[in-house]
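For this view, one protein chain was removed and the others were kept in their places.
Naming follows writing order (A, B and C), and every chain is counted from residue 1.
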Amino acid sequence: MPIREFWRRQPRLLRILAVRLALIVPQMFGVTLVAFLLIRLLPGDPARLILGNFATDESIALYRQKLGLDKDVWTQFAIYLDNVLHGDLGTSPFTSKPIIEDLADRAPATLELILYAVIFTVGLGILIAVVSVVRRGSAFDWGARAYGFAAGAIPDFWVALLLVFFLYTVLGWAPAPFGRMDLMLAPPPRITGFLTIDALFAGDWEAFRSAAGRLILPVATITIVNAGAVTKMTHSVFSEIWDAPFVAHMRACGVPERQIIRAALRNSLPPIISVSSFILGFLLGAAVLVETIFSWGGLGQYAVQAVINSDYAALQGFVLVASAFILIVYSIADILYEIVDPRIRT
Amino acid sequence: MSASPEAPVIALEGLTVGFGGAPVLDGIDLELRPREIFGVVGETGAGKSVLARAILGQLPPGGRIEAGRILLEGRPIDALDAPQAARYRGGRVALIGTNAKALLDPVARVGDQIGRVLRAHGKPDGRTDRRSVRDRAVALMREVGINDPERRARAYPHELSGGMAQRIVIAMALAGEPEVLLADDATLGLDATVQAQVLERLVERSRERGLSVLLITHDLGIVRHYCDRLAVMRGGRLVEVSEVSRFMAHPADGYSRDLLAAARARPALQPPRKSDDRPPIVDVRDLTMHFQVPGSPQPIRAVDGISFSVAPGETLALVGESGSGKTTAGQCLLRLLDNTDGRIVFDGRDITDMKEAAFRPLRRHMQMVFQEPYVALNPRRRVRDLLAEPLALVEPMTGAERGRRVAELLAAVNLDAAVADIRPGELTAGEQKRVGIARALATKPRFVVFDEPTTALDIRVRAQIIDLIRGLQSSMNLAALFITHDLNSVRSLAHRVAVMHLGKILEQGETRAIFESPREDYTRKLLAAELPIDAETSEPASAGSAA
Amino acid sequence: MSKLRMLALSSALLAGTLLPLLPAAAQSPSETLIVAGPRTPESLELEYPSTEAVQEARKNVYERLLAYEMKPNEDGVMVENFDKLTGALAKSWEVSPDRTSITFHLTDAKSHAGNTLSADDVMWTFERGWTLKGTFYWYMHQMLKIQDFSAFQKVDDHTVKVTLPGPSPLIERLWVNSDLGIIDATEAKKHLTDEDPWGTKWLSTNTASFSPYKVTTFTPGREIVYEANEAYYRGAPTLKKIIFREIPTSANRVAALQAGSIDVAEWLLPRELNLLEKAPGVKVWKVFGNYIHRVDLTNTIEPFTDKRVRQALNYLVPRDQIEKSVYYGTARPTKSPVSEIYPGFTDAFFKYSEDVEKAKALLAEAGYANGFKTELGYRTGDEIEEQIAIILKTSFARAGVDLQLSKLPSSTLVERYTSGKIPAYFLRDMAIVPDAAYVTNLWLNSQSLVDFSRYKNPAVDTLIDKNLTATDEAARLADMKKVQEMVVDDAPWVFLFNPGYQLATRANVSGTSWYTPNGNAWFDYKKN
Partner (left out) sequence: MARRSSSLLRPGLLIGLALLAVQFVAIVFAPWIAPFSPIEANPLDSLQPPNLVHWLGTDELGMDIFSRIVFATRVNLLIGFAAVALSLAIGVPVGVLVGYYRGLGGALVMRFFDFIQSFPVFVLGMALVAVLGQEIWSVVIVLCMLFVPMFARIVRAEVLSLRERPFIAAARCSGANDFAIMFRHILPNAMTPVIVQVSVSIGMAILLTAGLSFIGAGVRLPSPEWGLMVSSGAQQMILGIWWVALFPGLAIVFSVLSFALLSDEAQRLADTARRKEGAR
């Protein structure tokens, strides 16, 4: 089998990447199909909704024809797939804009939020877990475990409300909980779509302060609620590794404690990578509540609006983008996973 | 080999260690002198490992020194100041543990792992730059007998064999240039040939560097070969401390005598079976089993075209080291694996391509005793259910009949009837083996595969199991395939022997012929790797005397 | 653990630099107005169905031909004087004595693009509307009964004439509607394509008109930015830039207004307005406008086929309680299908005070002595409806009527009531044209597309039809009183409230005005 031979000869990283990329295509197809079918089940006739009260049956029929709603499901799917491949997700009747533009417009808001949130969540989670394993039985350990429990039990929307109430309404420390930036300020020119980064590019210190300030409460909300899970997971992985014979052996060899922690952490990395990617994917959907409370104007709110409006096309577009995002995140995580763990062979 | 009169490097004075309950080490007094190799022997649970950890000051969680003290060159180790303490572990006393693969960081290159230790102890000469550390690590690897150390230094532990990993661990222990080595069952689980090489190298290096070695083992053969003095441990106490030569001649303690006798036991070889004209019950032709491994272009040739047959009532031993494909062959025979190629004929019927449902009725005639007794018994089920399950293959039975049969089976393997109501987790390893055997014999099969029935057992338990199997076999007139690497059990059970290596059968023949005049080099190596207690003594009569 | 310490240190540093500076919100310059509302307009297209947000956008980016003169109400808000029409893009106009044609004489107006208004712009707008068969067509065909495009004629470059097949009392008033704004055809034609010959795509997200404002940023769901047309024919707007931000949660709009980070907050809850009235630096403006909030009963679904059942429900509504607890006195009970501010309104026939015994008697008469179970739909996210729904559930239960409350996305709700498949649902609606016949025709004529309650009373139908074309104002008003009497007695709906229209602004904002589409015209506003 010469192809197989050729394949084996390629560098490991290249093989990992190729396999992952090849998997994405059928997965995306599946996602498109399932999303398409599920969304067909939604009630509400978009034509009637768009045309409003003064629509005659005739004009509704005309509109349905324009949207292709009169054709059978598989034809509709074929048309849709063709459009998607040409980068056309349709036009939302509720923003009068191409959906792809709407999504591109809102994605940075959500991404900025959840990326910062994941960084803090994972960072804090690992920090707490490592310290509590290394100082087993200390008050810190006890507190960390209590936090690990409690955090998972707190609804994020409730935390958000409490933070708003205490830090904004009562104490006035936090900035206003609506939007990504002070309404009076002009947003910096869009480069990445991340306001904090764009503001830095533009050298607009005030815009940066405002954008970063607005991130504090939502990021804190997500961090408080989710870091507990990271702590719990890291704790169990890290403490198992901490008890592993090789750690005892390193100690027996007189390797300094700090190096041992580093080595043990390096060994805990694969599950941490998985869990981080999982949280990143999960937040895309779960941040909806936080987005709503903070009027964030991101993808989540867009999707909620799409459901409320029976905006099929927009919802479908969101599902595709969200799934693509999650697939990419998971794929990157898998690739990293395979890179950091030399035991996996591809 | 007389004891050196110098002051001891390490001395234990009344050392008592407990985990809250009864002490695990109970008033141990021991002196390790400069440049001596000191053996500590004992069965599982004697407290040997705890002894090593205690000396290192690294007891398992919950463990506490309750009395006594440990002296390094006359000074108690708990009185060492901080820099001295930091130097102590790895720098003055180093540990070589069991199961080397688990002792290595799985995601770090082995060269770097040795490097970590070098850096920690500022060896060599306090230079910690990347290059000199690496050079030193490679030199150490060469010193412990690793070929092509430059390349191996970049390998990850999972890419190494067990023996190689063990050598890395030894290199790590030597990296800190300690004065004392604690070798805790360092070669357990390695194949005999590898074990011999590793031990040889370890002892050689230690002698060269003038180290004191505490060699902890359960194998008297090892002690006999490498040690100057020894201590016998039992239940946390030292029952005897003696010069090795004196011990071999005149063990003072009763327990020591038992141990020595069991180790010396060298059973008589089975005579060849009288051949008759009955057709073989199992006939295997060109059995092949290849596994595809992701990431590797070549399949693993676990079994690579082997042929053998077993006559009714005959026992064939399949001998070889781990990875030789013995177990895979046995599983193919019982259709637990689908062999890639070759034919298997049982009792005149070709069962190679039989569907599971069609084959199931035949299972009552061919059974298997699994290697690891514990993992082969469903932990959630009671012994009674485990033994009753195969009975369904025979014929429908009433509950009472089934109960009677279970009781019979338990009696047959010398187990108490009360065992029926407990779960496997509560049994000892020996009892679990017996349940496994009873289960295999429940349907009164005509052919049984015994997969390593004696591994991981202490020497005295091992002897009991062998006796049991031998008794059952003769009373039931069983044909058996006996898979093992334990040559002693082969001697006592097998009519014929097939030597397997890398998936192939190198030679097969009658037991006596193989043991006394092996044709293949590999077979000779295998036989030579046994570390017999009495190999170099001049008492020829001992063989068979204890049977 | 140096890395960990670094992390802790850097985050502390970050917080240290950020925190002290946070609460200071920047002030908006005096020529910019920042407005927050629940929703940005979905489209700028004239033919798009008129949602509240769309109406407001239209008010600012499209200019109509005629207008009403303005007068202040008791709260100092400028409102329309329905008795006096005035010119807008048509500086003058003539109606033929038999009220079958109207001639517009256009003013000199400049568009955003700098083009001057001409009859061609008007004619292109008309032709476009006629062809697209949407709102424009509905007004011309359904209300003015025009059958053919030849009814619209260009007389000369500054004159356009519309001829009707018969007389219409509405011949002048309709042109006040912002829905009938005039497009800058010269500009719009630059953006036409073969697939889109009327520029619906471009005009959905862009504006071309002779209006005070044009839209420069259109990101529905987030914000829309208006900029002034300096060449506006009524003079350059004082506010040069209007930033409209979507803040869906009303409490957040309140908080933002209190914090001074916005100048105007639209669509607040009565409770919040009540709170804001006492707050310093904030002003609340109130108008009793033309909204009617009601529970529509589908008259073709059992048991609402029976007039007595519908009446009974009307007797069960605790109007006082709702007025106090939900509306905090900002609303008035609706006592007629016609808006209380429109000519011809009368509350003389309204008899539904809260009377449980009467309701029980009526239900018993109708054969529902033990009550019945039915479903009441309301819109997701509408807090007022949700609150009233729960109050109604409790109070209807007194007569054994078990309401099952269904919170439905508006799409589902609309679909269910347009197809007549939900027994009862909330509807808040307004009729833009201040004419009783127009209003009743819309909701109560069984021929109307928006008679969602499927109310049908031949006598009512006849009277409405007659008055759509009759031109004797006094006779029309008398007829419409009869219609109101019949409808109130038939009780096709559960009459609830006129919730009014309120706006909260910073105290330095003035010039508030109100128009029948309930959208703010930023041209009127000033900031001190």
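Everything that follows uses one rule, which is that a residue touches a chain if its C-beta (ideal position, glycine included) is under 8 Å from a C-beta of that chain, and two chains touch if they have at least 3 such contacts.
Quick caveat: nothing in here was measured; it's all calculated off a predicted structure.
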item: Visible chains in contact with the missing one; value: A, B, C
item: Hidden-chain contact residue, picked from the options A:34, A:73 or A:104; value: A:34
item: Among B:376, B:468 or B:514, residue touching the chain not depicted; value: B:376
item: Touching the absent chain when the full complex is considered, from A:103, A:261, A:304 or A:335; value: A:304
item: Residue of B:334, B:413 or B:533 touching the missing chain in the full complex; value: B:334
item: Listed residues A:3, A:25, A:85 or A:153, member touching the removed chain; value: A:153
item: Sites on chain B contacted by the missing partner chain, in the whole complex; value: 61-62, 331, 334, 336, 356-357, 360, 363-364, 367-368, 370-372, 374-381, 389-390, 392-393, 423-425, 428-429, 436, 439-440, 442
item: Interface residues of chain C (partner: the chain not displayed); value: 249-252, 254-255, 271-272, 275, 321-322, 324-326, 380-381, 383, 386-387, 389-391, 393-394, 404-409, 412
item: Missing-partner contacts on chain A, residue numbers; value: 27, 30-31, 34, 38-39, 41-44, 136-137, 142, 145, 149-150, 152-158, 161-162, 164-165, 168-170, 177, 239, 243, 281-282, 284-286, 288-289, 292-293, 300, 303-304, 307-308, 310, 315, 318-319, 322-323, 326-327, 330
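The criterion applied here is as follows: only the chains that are shown with their structure count from here on.
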item: Mean-CA-position distance for chain C and chain A (Å); value: 38
item: Length of the line joining the C-alpha centres of chain B and chain C, rounded to whole Å; value: 87
item: Residue ranges of chain B in contact with chain A within the complex; value: 56, 58, 61, 86-91, 94-95, 97, 99, 102-108, 116-117, 120-121, 156, 158, 169, 172-173, 175-176, 293-297
item: Residue ranges of chain C touching chain A (in the complex, touch as defined); value: 1, 4, 7, 14, 18-19, 21-23, 25-28, 34, 36, 42-45, 48-50, 133-135, 138, 204-205, 218-222, 243, 245-249, 252, 255-256, 259, 261-262, 380-381, 409-412, 414-415, 418, 449-450
item: List of chain A residues in touch with chain C within their complex; value: 43-46, 48-56, 59, 93-97, 102, 105-106, 123, 127, 130-131, 168-169, 172-179, 182-185, 206, 209, 212-213, 216, 258, 261, 292-293, 295, 297, 301-302, 305, 307-310
